[in-house]
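Missing here: one protein chain of the complex. Every other protein chain is in place.
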Amino acid sequence: MARRITTTRRITVTAAGWLVGFLIFFPILWMVLTSFKTELDAFSTPPQFLFFHWTTENYAIVQTRSDYVHHAMNSIILALGSTLVCLVVGIPAAWSMAFAPTERTRQTLLWMLSTKMMPAVGVLIPIYLLFRDTGLLDTHVGLIFIEFMANLPIVIWMLYTYFKEIPKDILEAARMDGATIGKELVFVLAPMAVPGIASTVLLNIILAWNEAFWTLNLTTVSAAPLTAFIASYSSPEGLFWAKLSAASTLAIAPILVLGWFSQKQLVRGLTFGAVK
Amino acid sequence: MATRQTHILGRILVAPSIVLLFLWMIVPLGMTIWFSLLRYSLLDPGSESFVGLLNYQYFLTDPAFFTALANTLVLVGAVLAITVVGGVLIALLMDQPIFGRGIVRLMVIAPFFVMPTVSALVWKNLLMHPVSGLFAWVSKLFGLTPVDWFTDYPLLAIILIVSWQWLPFATLILLTALQSFDEEQKEAAQMDGTPPLAFFFLMILPHLARAITVVILIETIFLLSVFAEILVTTGGGPGLATTNIAFLVYAQALLQYDIGGASAGGIVAVVLANIVAIFLVRLVGKNLDA
């Protein structure tokens, strides 16, 4: 990794990077700040940036009003569960489409994506009836299934794209060396696929985490994730921006931590590529 | 190149996905098509009767239909343009040796973590509100009249909010793709003194082509069904300025509880989405092979 990077260049890109990052992040930062304000300060003009009366009462209210841990656990189960199933089913499919494509692969891929084109509101009633009759309403299994089906096309697409980036000649070489498909997968493909899989996992978890239509409409209590937690703070009769900000901050906190780790994973993937 | 054995194995590996997705598609689709031919109000169960294509006739002749169609296309097109161009630029920047790169990347990805209804509420009330919003305050600092976003540029306001949500997605995918770009090639180009612009257009952009295609196709799917942001900010108004097809279907399904009409709307939306997808694939699909 011996790269010659001038200090000026580093400073320039650092400044530019932080500026862009800050601008994009600003609405969230503003939301987090708002969560520490009183409802009255939340919409005061001129806006107050740092020198307002800091309070944690919004968090205290959220704490006493709803069971954050219960909802967060459900979100985690749902996001991880559906992602896991997606990977188990999706990796083999994407692998074979990327490395052993047939003349129908492209059509298949497009068809898979087209299963997502039905607007969810349009099929709510059919799905609700099916869930009612199979007893899946308000269950983890039912929700994981829905999120799995909803995200599988995306997962296959993303994995397929990343797998396609892996140079074929490496595989050819491995095959020449007499590697079996199993070995090919574990020793050659896997390390190179790590960044792609990592970003797929991250995106899939986020999609499942934020999916607010099915998770709201198919749950009541036992399987209700953080989307339901949020929906109990948005738009009541009365001022709610500070409390909603607090609830949202709590809802994105776990996934922010996850984002931190997975973006490290992305960087590690990069070094793999460079070392090879 | 691939052996017969791998072909068979390939089929076996793809099979579960195909079977599951097929069932997932065909069962609700079948039910929806059937419902779309009925007069079926959820609030009046037991009165279902077969009406043929009447629901389609009403949905397609809805005075709001063509405006909604146009709004849908503008919304999707604009958000795609913003996120792809912005995503490429930001991904390139994030790929640079920034000090504290991890944190900056996390900040850039973060908007994707916020639930759509929450980001819409935050943008509408805390940022874009013409009296108490932050943007209004900033423009007053510069002595300008605050922009009244949801009255004067309602669709643009929605586009900005949705773009903000999807920019991280594009950035993340493009950044990942960028990282598989050969370091040696980069260095070689730098040593040759290839001008940066030429390097970008001749080397980087072609390398990102497939990732861009994926971003476009996947985002399109999600953007075609945006309605939560519209519901909480403008309720589809003023007039039809922010009504899109998904919002029309929403109104049929969850305001009117007209399942027949909503199903017909859903089928129309599927057909339209497929047309858009075919068009997009014609446009960018060649990047998928090779």
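A and B are the chain letters, set down in written order, and residue numbers restart from 1 in every chain.
Keep this in mind: contacts are C-beta pairs under 8 Å (C-beta built on N, C-alpha and C of every residue); 3 or more make two chains touch, one makes a residue touch a chain.
Criterion: contacts and distances are computed from a predicted model.
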item	value
Among "Carbon starvation protein CstA", "Sorbitol/mannitol transport system substrate-binding protein", "Vitamin K-dependent gamma-carboxylase" or "Glutamine--fructose-6-phosphate aminotransferase [isomerizing]", the UniProt name of the subunit that does not appear here	"Sorbitol/mannitol transport system substrate-binding protein"
Touch partners, limited to displayed chains, of the chain removed from view	A, B
Residue of A:L19, A:V88, A:L239 or A:V257 in touch with the missing chain, whole complex considered	A:L239
Per the touch definition above, residue among A:A15, A:L40, A:M73 or A:A190 touching the missing chain	A:L40
Sole residue of B:G86, B:G236 or B:G266 that reaches the chain not shown, by the stated touch rule	B:G236
Missing-chain contacts mapped onto chain B	41-45, 58, 63-64, 124-125, 129-132, 146, 148-152, 154, 231, 233-241, 243, 251-252, 254-258
Chain A residues touching the omitted chain (full complex)	38-40, 43-45, 64-66, 124-125, 128-129, 132, 135, 137-138, 216-217, 220-221, 224, 228, 231-241
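As a convention for this text, only the chains that are shown with their structure count from here on.
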item	value
Geometric centre distance via CA averages, chain B-chain A, whole Å	15
Residues on chain A engaged by chain B in the complex (per definition of touch)	1, 3, 5, 10, 13-14, 16-18, 20-22, 24-25, 27-28, 30-31, 34, 42-47, 89-90, 92-93, 95-97, 99-102, 106, 108-110, 112-127, 129-130, 149, 152-154, 156-158, 161-162, 164-166, 181, 195-196, 199, 202-203, 206, 209-210, 212-213, 227, 230-231, 234-235, 241, 244-245, 248, 251-252, 255-256, 259-260, 263-264, 266-267, 269-270, 273-274
Chain B - residues contacting chain A, complex	2, 6-7, 9-11, 13-14, 16-18, 20-21, 24-25, 27-29, 31-32, 35, 42, 90, 93-94, 96-119, 121-123, 125-127, 129, 131-132, 134, 136-137, 164, 167-169, 172-173, 175-177, 179-180, 182-183, 187, 210-211, 214, 217-218, 221, 224-225, 227-228, 232, 245-246, 249-250, 253-254, 259, 262-263, 265-267, 269-270, 273-274, 277, 281, 285, 288-289
